[in-house]
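As you look at this complex, bear in mind that one protein chain is not there, while each of the others sits in place.
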Amino acid sequence: MSSLALSLLDLEADASICLDADDYQRRPGKWCAGCGDFGALNAIKRLLAKEQLVPERMCFVSGIGCSSRFPHYVNAYGFHGIHGRALPLATGVKLARPELDVFVVTGDGDCISIGAGHWIHAIRYNADMVVMMLDNNIYGLTKNQTSPTTPLGYASMTSPRGAQLPPLDPLQATLGVSNASFVAQTADWVPAHLYATLQAAYDHPGFSFIRVLQRCPKFTPDVFQDQVKNPDTTEMLVHEDGVDPPGLEKVYTHRRIHNPKNLDEARSLARRTDMLRLGVFFRDDSLPVYEEVRAVPAVSAEEKVKRMNEVFERYAV
Amino acid sequence: MSSLALSLLDLEADASICLDADDYQRRPGKWCAGCGDFGALNAIKRLLAKEQLVPERMCFVSGIGCSSRFPHYVNAYGFHGIHGRALPLATGVKLARPELDVFVVTGDGDCISIGAGHWIHAIRYNADMVVMMLDNNIYGLTKNQTSPTTPLGYASMTSPRGAQLPPLDPLQATLGVSNASFVAQTADWVPAHLYATLQAAYDHPGFSFIRVLQRCPKFTPDVFQDQVKNPDTTEMLVHEDGVDPPGLEKVYTHRRIHNPKNLDEARSLARRTDMLRLGVFFRDDSLPVYEEVRAVPAVSAEEKVKRMNEVFERYAV
Amino acid sequence: MSSVATKNLNITKVAEHTVEIITNSGEGAQKCAQIFGQTCAKMGNGVWTVEIIPAEIEPPHHTVTSTSGNIIRFGTGKVTNWGDQSKLAIAFNEQVLLSRHRLESLNDDCIILQESVWENHEDEFIRKQYAEAMEEMSSKNYRFIGVPIEEETLKIVDNPSHGKNMFALGLLTEIYQRDLSVVEKQIAHIFRFKSQKIIDSNIELVKSGMAWARENLDFQFDIPSVPSEEKRLVMNGNQACGLGAIAAGMELCSMYPITPATSVSHELAEIIEDFGGIVHQAEDEIAAAGVAIGASYAGKVALTVTSGPGMALKTEFIALAIMVEVPLVVLDVQRGGPSTGLPTKVEQSDLLSSLYGQPGDAPRVVIAPRSIEECFHSMVTARRIAETFRTVVIVLTDANLATGVQQFTRPELDIRWQQGPIDQTPVPEGMRPYEWDPETGMSRRIIPGMPGGAHTVTGLAHDEDSLVSYHPSSNERGMRMRSRKLAVFQSTLMPPAVHGDEEGDLLVVGWGSTQGAIDEAVDRARTEGHKVSACQLTFLSPLEPGLKEIFSKFRNVMTVEINYSDTVGDPYITEETRRYGQLAWLLRAQTLIDIDCWTSCPGQPLRPREIYNNIIAKLERSKSTAEGEQS
Partner (left out) sequence: MSSVATKNLNITKVAEHTVEIITNSGEGAQKCAQIFGQTCAKMGNGVWTVEIIPAEIEPPHHTVTSTSGNIIRFGTGKVTNWGDQSKLAIAFNEQVLLSRHRLESLNDDCIILQESVWENHEDEFIRKQYAEAMEEMSSKNYRFIGVPIEEETLKIVDNPSHGKNMFALGLLTEIYQRDLSVVEKQIAHIFRFKSQKIIDSNIELVKSGMAWARENLDFQFDIPSVPSEEKRLVMNGNQACGLGAIAAGMELCSMYPITPATSVSHELAEIIEDFGGIVHQAEDEIAAAGVAIGASYAGKVALTVTSGPGMALKTEFIALAIMVEVPLVVLDVQRGGPSTGLPTKVEQSDLLSSLYGQPGDAPRVVIAPRSIEECFHSMVTARRIAETFRTVVIVLTDANLATGVQQFTRPELDIRWQQGPIDQTPVPEGMRPYEWDPETGMSRRIIPGMPGGAHTVTGLAHDEDSLVSYHPSSNERGMRMRSRKLAVFQSTLMPPAVHGDEEGDLLVVGWGSTQGAIDEAVDRARTEGHKVSACQLTFLSPLEPGLKEIFSKFRNVMTVEINYSDTVGDPYITEETRRYGQLAWLLRAQTLIDIDCWTSCPGQPLRPREIYNNIIAKLERSKSTAEGEQS
C-alpha cells in the first residue's frame, strides 16, 4: 500500500479536524512541489486544530532555510530569525512568556551544523517547547550543499565527489545530552505517525526534539526512496508512553515495543542501521524544565521601588 | 595512601624521563598554588619526553581560560586563540600540516559551553589530535561563574543560590557523536593515570578526547574532595586497549574490565553516577580521519600553471 | 495581440541591444542565455549577462513570483554593465513578463516575443489573468508578438519545459544572425555530460526556432562586432574569484554556504583538488574563519568566503588574525542587508563594517575589485598583501559581479603567484616572533616547523617575543606597529585615475562593482557637454593617495553607491542629521570636503540612466545654489 494511499486513509480518519485545520494556515506554503515540508505543515495544522489552540497564544520560531519559512504559513505569532539561532530566540520567548505555546521549526543545517552549540544547550535547558527538525539531508535554500546528515559519499555542490564523512546522527547526539527529555523520529511520508508524534511532543512537558525525515525532491530525491517505497525497511517503535497510531500496523508490520524510559536501549536502537526506526526513542516527563526552575514570583511596581530603596541603603553614605 | 605520596612513587617509577621532561617547559606555569593544571602540564612534559618529540614539530592550541594559558608554558609552537575556538584553529593547523603533532588544551567553559558547536563537529571530523579538556566545573579565569559541568545546586557568582540545572556530562555527549573515536576520563590527582591516558590518546590515530577532572582550589575547592581523599569512590576502567598504569591497583581497588570497543557499554557506564569512573570509555582506531580522507596529492607550481591554463580553455572565447 | 501578417524583413543596425529571457524557474533560461552570451562573445561582441533569480527555490509556476531568467546586453564595443531597459524580451508566460514590467525593466517600445498558448487557453482563470496582465501592460507601447513556443517545442520533444529554452535560443540566433556553428559548439560543450541524443534534439530545437523566426518575423538586428586577436575568457565574478584564488596559490578555501557567495566554493570544489588544495565546508562561519586562520598560521595562506551575515560571525576571528598578524584573505560577496535582508540581491553596504567591524583598534586592508577581470586579479593581490604585511585583507565584491558574466583578457599566469614550499629553515639565533621594523611595523613570520622558532602566539597584548604583556608601552607599541603597516602599504599605491577631465563641475566617485555603469553615465553626460568626470576607488583601507587634491579640482564631488543614505529635505533630515552613503562618509572624514552622495538600494545593479539623471540633477542643484550665492 503506497504511503500516498495511506495518508488519504488517514486523513479520512478524522476529516472533521482537517476542516478547521485550514484555519491555521495563514497563506499557502511556498515550497517546491512534493516538498516534505508541506507534510509537516499539514500535521501541525491538524495538531493545532485538535488542540483548538488560540493563534495569539502561540509562537512559531525558526532560523533560516526552506524549512525555516514555516512560521510565515501558520496562523500564529512567528519569529523567522537568523540562521542557526532559532533556539536561543525561542528560549527567550519562553522565559519571558511561559504561558505561550512555543514551536520551533529548524533544518538539519540550521539546527545541527551552525546551530549545534545552541542545540546541545537547549536540550539541557529543557524549556517546554516542540522542536521539529526537518531533515532533508541537505542545504536546500542555498541550493544543494552537504549538511551534517548527508549520507557518506552523497554528492553536493560543495562535495561534488561525495560527502567525506559519515553523517552525524541527531538522535544519538540528542540522547547523549544530560537532561534530554523527549527524543523522537518520524517521517513526512507517514502523516499519521508524524501527527501522532507531534501530539506526544506537545503533551510532553519539556523540550521535545523531533527529527522529521523530510523529502527534498529538488536536491535529495533519492535519499529516502527505499523507505518511502518499501515499509518493510522501517521498524516502528511502539509503546503506550510513545506513539502507535491506529491503522499503521497494517502497513508497517515491523513493530518493536520500546519503553521510552529506557535510555540505554534508546541509545543502542538509535545506533543500529539495519532498519529505519520511527517512534519515541526516549521520554521522561519528570526532568527539570528551565522556565520552571527559573520562575520567580511577580513583584508589583510599587514593591519594586520599595525594595530598590532598601537596596540603596546598602550603598548609602 | 595519599594521592601526593602516590604521585611521588610514580614519578620515581621513571625518574630518567622526568629529567628531560623539564626541557619541554618553556617557563613556569602561572596558576594558583595547588591548581590541577600543573598536573596536566607535568603529565604532558613526561609524554613529550617519553616520545622525545621535537619542539618545532608540535603545535599546542588553546582557547581562553586558566587552562588555555597552557601553550605559553610548553616548549613547542603554540596558538593561544580566542574563547571557545581552539578546535577550529587546531583543525586548520592539522589540515595544512598533517605532519605536525597537534595538542589542544581547553576548559569546561571553553570547550562545551561557548565552544560546544565546534566540539561536536570536531569529534565528528576526527582529525588526529590530542584534546585535553581541563574540567574544574567552573569558569576560573573570569572568577567563579557557573559552567556547564558545575554540580546542581553549587553556588557561583552568576548563580549565587546554586546551579539550576543538572550538569552536562561531556562523556555521554561525546559518546553520542557519530565518528567519535577516543573518549577517556582521568584526574589531575592521579598523575600515573593522567600520564597513561595521554599516552594512549597520543597513540590513537584520530581525535582523542580526554576529560581531565581538574582541581581548582580557588573556586571549586570541594567538588572533587571525596574522590581525592578516598580512592574507594573511584572505579578504574581497565583493558589492554585502554589504560591500566602499574601500581595503581594497590590504591584503586575498584577495577572493572571494560572493552573500549563496546560503545553501548561505554555510554551506560558514563551515565552511572554511583562512582567516579576513570579510564578509556571508548576507542576505535579504524574510523575515518578527516585530514586523511581530505588528503590530495601535492602539485608542483609548474603543473598548477599548466592545469590552470587548461581550465582557462573551458572559459575561453 | 498583433501577429505578423505580411513578411517583409527589415534589418536594423544597432551598436548594442539588451535582451531578456523570462521564464518560470526551472525552464532553463540560464542555459539559453549562457549559450547565447557565449556565442555573442565568441563572435566578437562585448557581452554582459545578469541572472534574474526568484526568492524561493521553486515557486508556483505561472506567477509573478516565479520569474527566473536572464538579461543579456551585448554590443559592438566593450560592455561593462547591464545597461538600461531591455529592447527585446522572450517570455514563456505573461505573469513572469508582468513582474519585469512592474520592475520597469522593459523599454517603452520593447519587442516582446510571447508564448501564445495562454491567450485562448481553455482554463478560464488562465485566460482571465492573462487578460488582466495585458491590460496592465498596455500603459506602455510594447510590441507584442505571439509565438507558439510550447507547440513548436512539442513537435520535437515531449517535455516542453526541457526544450522551450532551446527553441527560444533559436529565435535569438535568427533575430541577431548568430553563427549557427558557434551555437552548436556551445551546446555540445554545455551538455557535454549528457547523451548525444539530447545534444542533437537541442540543436534541432534551435533550428526550428530559427525557422519559425525566419518565416514569421519581419525584423532582424545587426550588431557588428570588432573581431580581435586578443585571447579572452568569459565568466562571472564568483568564477573569476575562484580561479583567481587557485592562481594565487591558495590551497585551502574554508567556507560555510551563503548566497551569493557560495558559488565561489562550488567552482573551487569542482577543481581545486587538482591543484593540491581543498574546500573545507565548516560547521559555521566562525569555524570557517578559524580553520582558515589555523592553516594560514601553519604556513598555507587560506581563503574564507562569505556574505554579510557570515561576515558578522567572522568579526571576532578577524580581530584575532590582525592581532597575531596571521595573513588571511576574506572574500565578502556583498548582498542586500541588514540582517538576512535581500539574500540574492546586490548592495554595497558592508564597507563601513569591513573597515570598523572589530571592537578595538584592528587595522586591516580592504579592497574592492571594479570588474570581473579585477575579481580574478584581486585574489592574487590580496594574498600578496596579506603575506607581505602579515595582516587581514578583505575583498569586497557583490551580487552584481558575482552573477554578471563578462569577457576579459585572458590572464598571463605567473608561476611566482604560486605558494613556494613552506619556509622550514632554522630560525636565526635570537630572532623574535614579532621583530617589528620600527619604521614599517613589518616583520618576518616564524612558521611551525622552523627549528629554534618555537613560540606561542596570543590574542592578548604581547611584546616582540610574543609574551603576554600588560605594560602600557608594549601595548602602545603593538598598536603602533600594526597601524603603521597600513601607512607603509598606502605609500606603495598610486592616486586613482580620473575618467574624463582632471577638473570640472562634478566628480562622481564610486567604488567596486559600479564602475561600468558610472563611467557609462558620465560619458553620456560628457557627450552632452557637461563638465563631469568619474573616479572609481578600489582601495578602501588604506584609501588611495591624492584624493583631496583630485577632489579639490572639482566644484562638486558626489559619490554614487548601492547603499542607503538619507535625503536632505525629507522630514527631519537636515545637513546635520543626514546619514550619508558609506563611501561618502569615509571620504568626508578623510578629505574634510563637503562630499554629497546619491545612493540607492533597489536590490539590483544601478542603471547608467539613473546615474546620468542624478548627475544632471546634481549639476542643476549646484548651479542654482551657485547663482543663489551670487545674487
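All chains are identified by letter, namely A, B and C, in their written order; residue positions are counted from 1 within each chain.
Methods note: contacts are C-beta pairs under 8 Å (C-beta built on N, C-alpha and C of every residue); 3 or more make two chains touch, one makes a residue touch a chain.
Everything numeric here is computed off the predicted structure, so don't read it as measured data.
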{"item": "Shown chains that the omitted chain touches within the full complex", "value": "A, B, C"}
{"item": "Hidden partner chain, touching residue among C:179, C:476 or C:620", "value": "C:476"}
{"item": "Touching residues (missing chain, whole complex) on subunit B", "value": "28, 30-33, 64, 66, 69, 82-84, 109, 113-114, 116, 139-143, 145-146, 148, 157-161, 218"}
{"item": "Positions on subunit C contacted by the hidden chain, ascending", "value": "55, 103, 308-309, 311-313, 315-316, 319-320, 322-324, 332, 334, 336-343, 345, 347, 349-350, 352-353, 355-363, 438-440, 458-461, 468, 470-472, 475-476, 479-480, 483-484, 486-488, 490-491, 542, 545, 548, 563-564, 566, 570-574, 576-580, 585-586, 588-590, 592-594, 600-604"}
{"item": "Touch list for subunit A against the chain that is not drawn", "value": "26, 54-57, 59-61, 64, 71-72, 74-82, 85, 87-97, 100, 117-118, 120-121, 294, 296-299, 301-302, 304-305, 307-309, 311-312, 314-317"}
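Just so we're on the same page, only the chains that are shown with their structure count from here on.
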{"item": "From subunit A, the most remote chain by mean C-alpha position", "value": "C"}
{"item": "Intercentroid distance (Cα basis), subunit C paired with subunit B, Å", "value": "45"}
{"item": "Computed distance of Cα centres, subunit B from subunit A, in Å", "value": "33"}
{"item": "Interchain centroid distance [CA atoms averaged], subunit A/subunit C, Å", "value": "38"}
{"item": "Interface hub residues of subunit B, defined as touching at least two other chains", "value": "117-118, 120-121, 294"}
{"item": "Contacts with two or more other chains, residues of subunit C listed in rising order", "value": "273, 283-284"}
